[in-house]
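Just one protein chain is left out here, and the rest sit where they should.
Order of writing sets the chain letters: A and B. Residues in each chain are counted from 1.
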Amino acid sequence: MSQFMTVFGVWLGAYFTFSIFSFLYKDNPFYKLAEQIFVGLSAGYWFIYTIYSILIPNLFGKLATDFHGNIMLLIPAVLGVMMLIRLIPKLEWISRYPIALVVGTSVGISMLRYTKSDILSQMTATMINPFAMETTVEMIGSIILILGTVFCIMYFYFSRKQEGILGVTSKIGIWFLMVSFGASFGYTVMARISLLIGRLQFLLGDWLHIIKP
Amino acid sequence: MKRFLPLLITFIVGFIVISSEFIPHKPFNSINAGLENWFMIISGFAIILGQLSLIKVNSSKIINKTQNWQYYLAGMVSFFVMVLCGVLWGTQDAPGLLGNGTLVSSWLGVKPFEYLFNNIYQHLSSTMFALLAFFIASAAYRAFIMRSFESNLLMIAAVIVMLGRTSIGTSFTAWLPQGWRFLHLPNIADFIVSFPTNAAQRAIMISAALGIVGSSLRILLGIERSYLGGGE
Partner (left out) sequence: MSDKQPPKQIDRRYIFLVLLIGVTIPLIFPLGFKSEVSGLSKQVYKLVEETPANSTVIISFDYDPATVTELQPMAKALIEHAWRKNQKILALALWPQGVQMAEQAFADIIKKYPDKKYGIDYVNLGYKTGGIVTIQAMGRDFKEIFPTDLKGTPYDEIEILKNVRNYNQIGYIMSLSAGDPGLKQYVMAAHDMFKVKVSGGTTAVSTPGFMPYINDQHQLYGLLGGLKGAAEYESLIGVKGTATSGMDAQSIAHILIIIFIIMGNIRAYKMRKL
């Protein structure tokens, strides 16, 4: 029985794969049905794993094993319930309190971490000595890196009209941005094609057994 | 009070979090540790809220028999089947209300929750995104037109990276002698990604981080209040 169900499962996967791919021809009921089933299963999956991985071990489990030692956890439990009250339109304002706590925490951490990692560390990383590089290519590349970073940041300065020296450096900054977007496009193509390759590997390998999976 | 108290909570909590970075001693560090744990638990409830909202919205569409209500019904059925399988027989490693579902697992080969994930959800998720491959090919034909110097730069960089990051691109310039290896397509692609692209991405990162710091400060100080939603 389990062998039959395993094979049936592969055929189910193939059916849903073709249901989604049928959208490429035109929108149709198979696609719409598969789309809604995906939404439902996805929501169900998140629901179960939130309960099993977070609420049970980190809240209910701790309260059950050592209630007095973990009594402070009643506060996030109550705040969590207040969050759920958002579903009742008249009592929506009650959910602002847990949201405020969550927003305050994440905003405080974001400010610190982004300042350190994305501003200070990046500025430090740009202050390199290109003439201390081992090869000519690295030296030229490092000069491009320093100039490119400065010119691109100058492009993003919109508080003043971009003319004169600022206009020239901004223009060069745009060129760097265009090269970057081109490279990003190349990588995006690579990513999207990879996803298609994965599906075809499933169809040709696991379903039709034409290739070795 | 309905708006003022949450703003005050945001400010106090944010202040404690930031202070604990510079004063890593009691009480800031212990309060900060508590806030981090509470954050995770409240986020869990927020995720549950999302699922319940989905049920609420879809239910009203089904009850009011809006256009395509049958599909929303299928979505709701899928949701409840998935939840039921998880609650009754548990996930791969955790038991459910009816234990580990040994009998059902013997029929399916795995637990029902795993079966639905492996044979339906996984394929739906992968295929949804695999559609993008076709759309990017169509977009490349229709929209990727060389009109100006800047678009030429974009195109050239894209083509070099697309060729350089594949095995076929490697074979195009594999014949180059050692002294000319800097013109080898993969090396040019690596140069483009490591230097000019890196420079632009770094500038974007710094600029975005400045924006995030600015908006975080506005939220902390109560200037930005959109997260509280509408109403009084």
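In the analysis below, a contact is a pair of C-beta atoms (placed from the backbone, for glycine too) under 8 Å apart; a residue touches a chain by one contact, two chains touch by 3 or more.
Bear in mind that the values here come from a model prediction, so they are computed numbers and not experimental data.
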Of the chains you can see, which ones touch the chain that is left out?
-> A, B
Quick one: which of B:11, B:71 or B:117 touches the chain that's been left out?
-> B:117
The one residue from A:19, A:36, A:58 or A:95 touching the chain left out of view is A:58
Would you write out the residues of chain A that touch the absent chain, in ascending order?
-> 24-25, 45-46, 49-50, 52-54, 57-58, 61-62, 105-106, 109-110, 113-114, 116-118, 121-122, 124-125, 128, 180, 183-184, 187-191, 193-201, 204, 210-211, 213
Name every residue on chain B in touch with the hidden partner chain.
-> 33, 36-37, 39-40, 43-44, 47, 91-94, 114, 117-118, 121-123, 125-126, 128-129, 133-134, 136-138, 140-146, 155, 159, 162-163, 165-171, 186, 190, 193-194, 197-198, 201-202, 205
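Definition applied: only the chains that are shown with their structure count from here on.
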Could you put a whole-Å number on the gap between the CA centroids of chain A and chain B?
-> 3
Once bound in the complex, which stretches of chain A touch chain B?
-> 1-3, 5-6, 9-10, 12-14, 16-17, 20-21, 23-24, 32-52, 54-55, 58-59, 72-73, 75-77, 79-81, 83-84, 86-87, 92-93, 96-112, 114-115, 117-119, 122-123, 125-126, 137, 141-142, 144-149, 151-153, 155-156, 173-190, 192-193, 195-196, 198-199, 202
